[in-house]
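First up is the structure itself, then whatever we jot down about it.
Every protein chain of the complex appears in place save one, which is left out.
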Amino acid sequence: MKVGVIGATGYTGRELLRLLRGHPEAETVFLGSGANAGRDLRDIYPGLTGDWPPLTAAEPPPLDVLFCALPSGKAAERAARFLAAGSKVIDLSADFRLRDPGEYEIWYGFAHPAPGLLAEAVYGLPEFYRPEIAAARLVANPGCYPTAALMALRPLLRVGLLEPASIIIDAASGVSGAGRALAADYLFPEINENFKPYGVASHRHTPEIEQELSLAAGRELKVSFTPHLLPVSRGILATIYARPRPGAGEADLRQCWEEAYADEYFVVILPPDVWPQTKFAAACNFVFLQLKLDKRTGRVVIVAAIDNLVRGAAGQAVQNMNLMFGCPERLGLEHRGLWP
Amino acid sequence: MKVGVIGATGYTGRELLRLLRGHPEAETVFLGSGANAGRDLRDIYPGLTGDWPPLTAAEPPPLDVLFCALPSGKAAERAARFLAAGSKVIDLSADFRLRDPGEYEIWYGFAHPAPGLLAEAVYGLPEFYRPEIAAARLVANPGCYPTAALMALRPLLRVGLLEPASIIIDAASGVSGAGRALAADYLFPEINENFKPYGVASHRHTPEIEQELSLAAGRELKVSFTPHLLPVSRGILATIYARPRPGAGEADLRQCWEEAYADEYFVVILPPDVWPQTKFAAACNFVFLQLKLDKRTGRVVIVAAIDNLVRGAAGQAVQNMNLMFGCPERLGLEHRGLWP
Amino acid sequence: MKVGVIGATGYTGRELLRLLRGHPEAETVFLGSGANAGRDLRDIYPGLTGDWPPLTAAEPPPLDVLFCALPSGKAAERAARFLAAGSKVIDLSADFRLRDPGEYEIWYGFAHPAPGLLAEAVYGLPEFYRPEIAAARLVANPGCYPTAALMALRPLLRVGLLEPASIIIDAASGVSGAGRALAADYLFPEINENFKPYGVASHRHTPEIEQELSLAAGRELKVSFTPHLLPVSRGILATIYARPRPGAGEADLRQCWEEAYADEYFVVILPPDVWPQTKFAAACNFVFLQLKLDKRTGRVVIVAAIDNLVRGAAGQAVQNMNLMFGCPERLGLEHRGLWP
Partner (left out) sequence: MKVGVIGATGYTGRELLRLLRGHPEAETVFLGSGANAGRDLRDIYPGLTGDWPPLTAAEPPPLDVLFCALPSGKAAERAARFLAAGSKVIDLSADFRLRDPGEYEIWYGFAHPAPGLLAEAVYGLPEFYRPEIAAARLVANPGCYPTAALMALRPLLRVGLLEPASIIIDAASGVSGAGRALAADYLFPEINENFKPYGVASHRHTPEIEQELSLAAGRELKVSFTPHLLPVSRGILATIYARPRPGAGEADLRQCWEEAYADEYFVVILPPDVWPQTKFAAACNFVFLQLKLDKRTGRVVIVAAIDNLVRGAAGQAVQNMNLMFGCPERLGLEHRGLWP
């Protein structure tokens, strides 16, 4: 496959390049960059040794697939052009994740420039949309927080094991999730030895989580979602609280997961009492899950951990590419997590 | 005041020494240590410059006050002896925090060796037990997580603004909260660039939180409490979810806080939309609070931040000492938080 | 003393405010800020609780002393005006540290706007310029790296114990040394889990170190100086290599230090084999020193550690203020280092 990456020098683009270099069937032939056009990729990222195409602000030629790693709001128009030119597109922004164009005005503050494509776009969560992804021309790669939350909750809601109105998602992310844009809040001394919530009751991943959980539950639901910023570069941990359906016990919940994920290479349901840590998933595409029913309160506590740049972005995008082109789903993604 | 510190070389003991050295009315005349008896304090902590009493495993003489910074389960017997010998005691373990001796068997796994003292001990949360602390012979210094949770919730529950059964406390702590004991889990490479929950639905601070919230609410309540371990040395952040009483709005909640804390030097209710960060409280005794009512879900999100070693341990102990000896409550504790 | 801080919202200015708030004789009555004029200090730094003067871009009134915490190159002109208006000035930039105006053109790239003041300015390293500081109208507060290097080397060079041409200073600093200015290099993900040299053979602190070491040695000397950036917020460690004068042994070097610093409150010569760590000095004004003669190579290894924002900037500035106004030198600076 001949592939291109648009937005190649952001953290997500850079992670895509790392993964694509190790992919036996992908050849990266185009690197799009607005801010760094004309520079040499290795000047920006000396760790990306070897030869690379030039960084360019030019339009890409038609390729087998274009990964679009632009900020949300800047991807839709360009992706539409790429599709029209004949490339398949895997978009890593939020621009094609929401089905309802109105949601973009509410949560993102812009009128969607290509609403017609929202119906065509496939939500690229492979474990749940595998056939649709395989047939797609345009894949909306899920957000990092949504990936963690949905992998934990979707199977349980699909079979009605949780009360839909009871879901609280308390999550924390490494700073790479904010991208490489300059902002004082992300300077090292502001983040180091610190921990803070942000986007309380207003984060843009909320409607994405709600859309996909509502589809799973078969009814509209709302969630409480509070993201926090961790003093780490990578990793997402979601700690989720919910009430099980009356009569449902811990074994039922666990069995639901085990059935849903029995054949899933990238999903690890940990043994009882082993709780996910973000570092289990460091630099790999695996999802780590655990749950426990607290009999004192009647709530189940569910925890999911992923690497936000791999499973939460670039790795999942490659997984989607594999599906779209008939490669083994795990191709180029089999490496295990780093420790320490 | 002539004071002694038992368990002087743990992190909490060390922090007490730092604060006591800066306290104009306290003279540290006794340093108790089992593991490091016979060593020089400055060999262990070169940053504690100046002269110090020798580290000794001997019994302390009667002093104005003894700070007991021993692990939970090891403090009760010794504290009873110190009291009998005529010293006032501020105990920083959990050994005198719970009123019901039976709870020690359930949560801590031991029969309390001095149950008679539980009735006498005063829970040392100054903003809520000021007169009792002033008159106390034995103060049970609150736990770090409970301090954060109670400062956020106690005023709201006291006036019935929250549904008692709705409370979920998702919290995160720096590693110093685990003390200086050796365990592979606390090695740098295991914690660095990592984040994880622990003690899920089983942490020992749960009954302490529930006891004090139940007393505030005037009825028994249970909470969901999930602690997490942050890759930082200091700091606690508690993110709390609850349902307000029907009809109660965000302004009611905020006004309740403002009235409860109007004259409290150490409590900072942040301006709207400024959320607490652990680093606001770095190395100081202040508590930082914020809340927001999420109209979409009907839940209020409440966040509290403290330094676990200062307000969550040694600083609050000094605050209690000030109350017990008629000093201005803020004496020796007025320094502001470090940044960065 | 009525004091003002110009550049109040940078990290150095912020640290000055923290220290001045705890100083019993200083009242902070003026806060100058270009970028944040009109804002409330507590909006920027919520940890600085209590009341503060407004942030303003206006000229300060004449005060007992003005701390000028502006970037190098922006301080000289303003400081000259403050002096003319009748305030004493402690300048924390490099603008008055070098005696030779020509050096500013070589190392800083600008023609010094007030060369006449260079002769009057006193280099504010208290242990070596105490009487001059006490009498000064204008103090040039030393740089962070120079402070560490000079405290280690000045006494030894003054008595001729080291070969002047043999000195290599390999040093590392926390990121707060770079200030709060926006630059991609200082984003958390670029610094975290990373370590790198910078300014190799070209750092601007080189001529400052050489000037003061040359004065101590009584002859011109050059040093190799390589700074590195640590993934920490605070702290400087300098590891220094030099050849002792023929015949000089480790005991001679140590004795020289002990005599030079016998009465110095802020200097800690550690016991043999205890090596300085940046954290010994965390948030305090002390300097930690150690040395060892390596008989295999004939070189002495000397290590110094300070907190770059306290002893390397704001704390030393307050120490200088104390000297200028006849206060006890340690007033407001007696707090010991944080751990952990």
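Here are some notes:
By written order: A, B and C. Residues from 1 in each chain.
The rule we apply is simple: contacts are C-beta pairs under 8 Å (C-beta built on N, C-alpha and C of every residue); 3 or more make two chains touch, one makes a residue touch a chain.
The model shown is predicted, which means the values in this text are computed figures rather than measured ones.
The chain that is not drawn here is touched, among residues B:L41, B:L63 or B:V232, by B:V232.
Checked against the full complex, the one of C:K88, C:H112 or C:K279 touching the unshown chain is C:K279.
Remark: the residues of chain A touching the chain excluded from display are 11, 14-15, 18, 21-22, 43, 45-50, 176, 192-193, 233-234, 268, 270-271, 274, 279-284, 286, 288, 334-340.
The chain not shown here touches chain B at positions 11, 174-176, 180, 182-184, 186-193, 231-233.
Chain C residues in contact with the hidden partner, per the touch definition given at the top, are 168, 170, 172, 189-190, 192-198, 200-201, 222-224, 226, 228, 230-235, 237, 239, 241, 275-279, 282, 292, 294, 296-297, 299, 301, 303, 305, 340.
Here is the rule we go by: only the chains that are shown with their structure count from here on.
Rounded to whole angstrom, the centroid-to-centroid distance between chain A and chain C, based on C-alpha atoms, equals 46 Å. Computed from the mean C-alpha positions, the centre of chain B lies at a distance of 36 Å from the centre of chain C. If you average the Cα atoms of chain A and of chain B, the two centres end up 38 Å apart. Taken residue by residue, chain C touches two or more other chains at 11, 175-176, 192-193, 233, whereas all remaining positions touch fewer.
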